[in-house]
Every structure is written in structure tokens, then in C-alpha cells.
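The structure is given below, and queries will be raised subsequently.
A protein chain is absent from this complex, but the other protein chains hold their places.
Naming follows writing order (A and B), and every chain is counted from residue 1.
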Amino acid sequence: MRTRESAVKAAVDKHGKERKNLLPILQEVKRFKNYLTRGDISDIAAEMNLSSAYVYGVASFYHFLDLEERGQNIIWICKTISCYMKGSKDILQALEEALKIKVGETTSDGKFTLLQTNCIGWCHKGPAMLINDEPYTELTPDKVLDIIDSYYKKL
Amino acid sequence: MAKRKLKRVDLIFSQDCSCKDILTEALKKSREEIIQELIDSGLKGRGGAGFPTGLKWKMAAAEKSNRKYVICNADEGEPGTFKDREILDRVALKVLGGMALCAYVIDAREGFIYLRHEYRFLIPKLEKMMETFHKWMDDFDLDFRVKLFIGSGAYVCGEETSLIESMEGKRGEPRNKPPYPTNQGYLGKPTVVNNVETLVYTMMIMRIGADEFKGMGIEGSSGSKLFSVSGDTHKPGIYEIEMGMTLEDFVKEFGDGDTKAVQVGGASGFCVPRKRFKETTIGFQGGLKGFSLPTGGSMMIFNSSRSMYNVLHNYLEFFEEESCGQCTPCRVGCQQLLKGIEAIKRGEKSYRYLNDLLRLSETMKLTAKCGLGQSVANSFASIVENFREEMIY
Partner (left out) sequence: MTEKKINLTIDGKKISVPEGTTLLEAAKLEKVKIPTLCYHQDLCIAGNCRVCVVEVEGWRVLPAACATPAMEGMVVYTNSPLVRRSRRDILALLVSEHSTQCTTCYRSTNCELQELAAEYNIDNEIYINLLKDKTFTIDRTSWAIEKDESKCIRCQRCVRTCAELQKVNALDVINKGANMKIATFFDTVMSEVVCTNCGQCINRCPTGALTERRYIDEIWDALGDPEKHVIVQTAPAVRVALGEVLGYEPGVRVTGKMAAALKHLGFDSVLDTDFAADLTIMEEGHELLDRLKRKLVDKEDVALPMMTSCSPGWIKFIEHMYPDHLDHLSTCKSPQQMFGAIAKTYYAERKGLDPKNIVNVSVMPCSAKKYEANRMEMNDSGVQDVDLVCTTRELGHMIRQSGIDFKEIPNAKFDPFMGDSTGAAVIFGATGGVMEAALRTAYEVVTGREVPFDGLKITPVRGMEGIRETSVKLENVLPEWSFLENIELRVAIAHGLTNATQIMEDVAIGNSPYHFIEIMACPGGCIGGGGQPIPTNAEIRRKRAEAIYTEDEKMVIRKSHQNPEVIQLYKEFLGKPLGEKSHHLLHTKYTRRERV
């Protein structure tokens, strides 16, 4: 089984120890658990001969380098005005009800984390959201429930 | 004020000429010829800042260095903009072609596409295109390779020096300028950072020639550009339109008959109220005081059912979160503007406090370290000045 430590080692070996590779390494290690742990950050720092505080500072700058525990899937709902005008609030509400969590929380089964994000570039097809890397557009409350269902079926 | 009738154009997405053919012809020209053609075309950066592209390439070409870089800025994050995604999805080879052209001109061997995290779903497609592209490079005997660099979610990384910092494994914080990237960019080497759309236009200019390109648009804003239309419109989407249209024409074409205001250029752009549609043209000249507005192409339409307070509040929340936080005017200023309009709305601060906030936004425009902090004032002042009563009641 792949361990966390080996994931760090593999990512650093793949990209190289130079500082310029820090972002790709953080991105890759993040995929292991869908977020970055304290141990991940300090191990990456040690491997790359950087200070832990520095790597933490870099990681905390970027929205998608999650530093808090996340579920297997992360839902990012666009909160920009164009999606808002198309009813993103209703989508959020539908998801909160369906998943029985609030924004920022993770479902008790660990399947989903519900978050908001800034413009994801689908303003003409709002409301829009990302689940992990996949964009979903022109959402309706019914449609998001189907999407969530499809993920439960996939799991 | 020069203006043009709204005229749709079909250059960027047209498939009537092979990208490889354009490159074959272009690479027969000398570096100087290409630079001159770009300068003659009047092409300015399509990311929003509007720096003359030919001049940027010329500066990088003049630098003596063993290594230079071409970076395609695909960190499209301006609220209301989605053109770069559409370009990369549909005509990525044209973007890569533009990068090759730049590499040839400035003598770079390595290039990057800095792709925002939100567009990760494009990676497989882009990698396929890059494979084709690299075969072409071999055919042309051009020693140039492009890699993907994926962002991790930071609006400010659209600013070119932040983008470079981010690629160097740092927090994406804007640098002090000078030096500019053409002089000291990625890893301290001369670097051209161009927007996705700009790179496509360099290819289009190679195809149609500087004269034809300059024949479109208006003085100071030649050619056409992509507009991302969203909000209260019957036909949201991407449109390539000649520069220099009036907002009146635009609203006639895209509005829903009840348009109250158009936000030109996203959260960092300007809000134009109905009474100004007629006198406002879309182009690079002017700026805040004039009636022509620069834009990265975001056009958000609001009808009379919309609260401009909500719009501004949404933008300010965005800036408060996306400011890199290093300089005082932007870090604290954004918080103050947001908290300020909230306090006025709640009645905790007098309406006169709006004047203090307007002055503050002006200070931010004058003293912030980078374009992000400087441009917060654009939407703030244009919304507050035009919709003052909505801010108070």
C-alpha cells in the first residue's frame, strides 16, 4: 500500500528538489488524501531543504491546496455575482439539504465536502460548480441532486 | 471620440486556415519583420492591461541571455471572463502557434502554459495538442518545447510577476517593478508573459497582415477581441467583436430591454450606468476619466431588478479574499471598503462616510503595489458614484 511518506517521496523524486517545483509537488501530494496534512508539509519541506513555515506559507496562499480535512469529493460552488444572479443560492441550499451539511463541512460518510469558490469561468452557463476537476453548469436544484446521486453510484 | 458600429468578426475560432501553414509562412520572416508587423498592427495585450505586444517581444528579443521563456497566461480569473477557456478548448494549437512565434522572435527554447486550477479538465486535451505541436516543432527544426504549469487557485496570479513567483515555488505575490519580466522574469531570465487571446491574435496577424488587423477597430484600439457576455442577457456567451463599439450598440444587441448598467472588465473594471451607454466606447484609450474603457472582455449586464449594492458587495468580498495581502492599501483597503459599505447600509456610519471611502479607493488606485489593488477603485468608484442611493438605502 502506498503510504503518505512514499507519496511525498515519489512526488519530490518525480519533479525534482528545486524550489520551482514546489507547486506541482504540493498538488500531487494533495491528491493522496484530497488535502495536505501537517506531516505532508513538513516532509515536503525536509525533502526540498526548505523551511516548514515557508512551505506552509506557500500552500496557504492557494485556494485549492486544502490544508483542512476534506471528503473524497470536493464540491466548489461558484459564488461570483453572475452565478448568483442565476440562482447559485438555490443550488447551495439544495446541496446543503441533500448532503445534510453546511458550506465548509464534510458529510459524515466522508464522501463530500461542500465549499464555495470565486469565478470558475462559466458565467454564461451559471450557476456552475466544480466537483473535483469536473465542471457542471446550468445547474438546477433537481440537476444537482442527480449529479450527487451519480457520484454515490460511482463510489 | 472614434467609434465603430458593432461588427462581429470571425478570426479566433475560424478554421479556414491551418495553424501549421500560418507558422510555415511566418517563420520564413525575420525576427525583426515579425516584431515590426506586430507593432504596425497595434495589437495590445488582451488580458486587460493592454500593453503593446510587439513592443513586449521587442524588449525581450533585445535582451542578451542564454535562457529566455515564453509563458502563456491562462490564469483567467476575472469574474465574468471565460474566453481563454473557450480558446484553449477549441483552438489550442493557435495558442501554441503564437507561443512558437514568440519563441522564435525572442529566441526562447522553453515555454509554459500557466493554466488555472479551475480548468484542469482541459489538461488531457491540451496535452494531446502539445504532442501534435511538438511534432511540428521538429518539422520546423525549431528547438522549442511547451510544458503545462497548473495553478492552485489565486486570482492575483493573473498578474504577470505573481504568476512568475508562483511558478518559482513561492506565494504568488506581485514583485516590485522595475525590473520587468522581459528583463528579469522566470528564474531571473527574460520572459514574455502573454494572455491566451493575445497569442492567438499574433497568429491571426501573421495570417491577415498588420494592415487588415489595424483596419479594424479604432485609433489606439485596433483589431477585434473576444467578449464574455453574461448576466441579464438572452444570449450569454463568447463573441468576437471589432474594437470601438459603443455600449449603446452592445446593449441593443445583448441586453434584455431593461438594462440598468453594464460592468465592463469584471470586478476590476468599470460600471457604466444606462445614461452613459451612448458615450462609452470599448477600447484601450482613456481610462477612468474618459468614456472609452479598457477591458479583458468581461461584460456583465444588469437589469433594473438587480441591486448594485449586492454587485459591489460581491466584488469587494472577492477582492478582500483574493488580494495577496502584502501591501497595505490593498490588504486593509479592501477590508475597509467592504466593512464600510456594510456599516453605511446598516446605518452605523453616516452616508457621508461614502466620501471617505471614495477617497480611500483613490488612494488605493494611486499607491497599491500592483494592478489588482489599483483597480479595486474602478468598480468601487463607478458603482458608488452612479448608484449612491442604492448604497445608502
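The criterion applied here is as follows: a contact is a pair of C-beta atoms (placed from the backbone, for glycine too) under 8 Å apart; a residue touches a chain by one contact, two chains touch by 3 or more.
Bear in mind that the values here come from a model prediction, so they are computed numbers and not experimental data.
Visitor: Looking at B:36, B:310 or B:363, which makes contact with the chain not pictured?
Guide: Final answer for the missing-chain contact: B:363.
Visitor: Any idea which of A:6, A:60 or A:150 touches the chain not displayed?
Guide: Checking the options A:6, A:60 or A:150, the one contacting the hidden chain is A:60.
Visitor: For chain A, which positions touch the chain that isn't shown here?
Guide: With respect to the unshown chain, the touching residues of chain A are 38, 41-42, 45-46, 50-54, 56-57, 60-61.
Visitor: Please identify, in ascending order, the residues of chain B that touch the omitted chain?
Guide: That gives, for chain B, the contact residues 154, 156, 171, 176, 178, 319-329, 331-336, 339-340, 343, 349, 356, 359-360, 363, 365-369, 374.
Everything below uses one rule, namely that only the chains that are shown with their structure count from here on.
Visitor: Just give me the whole-number Å value for how far the CA centre of chain A lies from that of chain B.
Guide: That pair's centroid distance is 26 Å.
Visitor: Which part of chain B faces chain A closely enough to touch in the complex?
Guide: Those residues of chain B that touch chain A are 76-82, 84-85, 116-121, 149-155, 166-172, 187, 228-232, 236-238, 298, 300, 302, 306, 310-311, 314-315, 318, 321-322, 324.
Visitor: Can you check the complex and tell me which residues of chain A touch chain B?
Guide: 18-24, 26-27, 57-58, 61-65, 79-82, 84-85, 117-126, 130, 133-135
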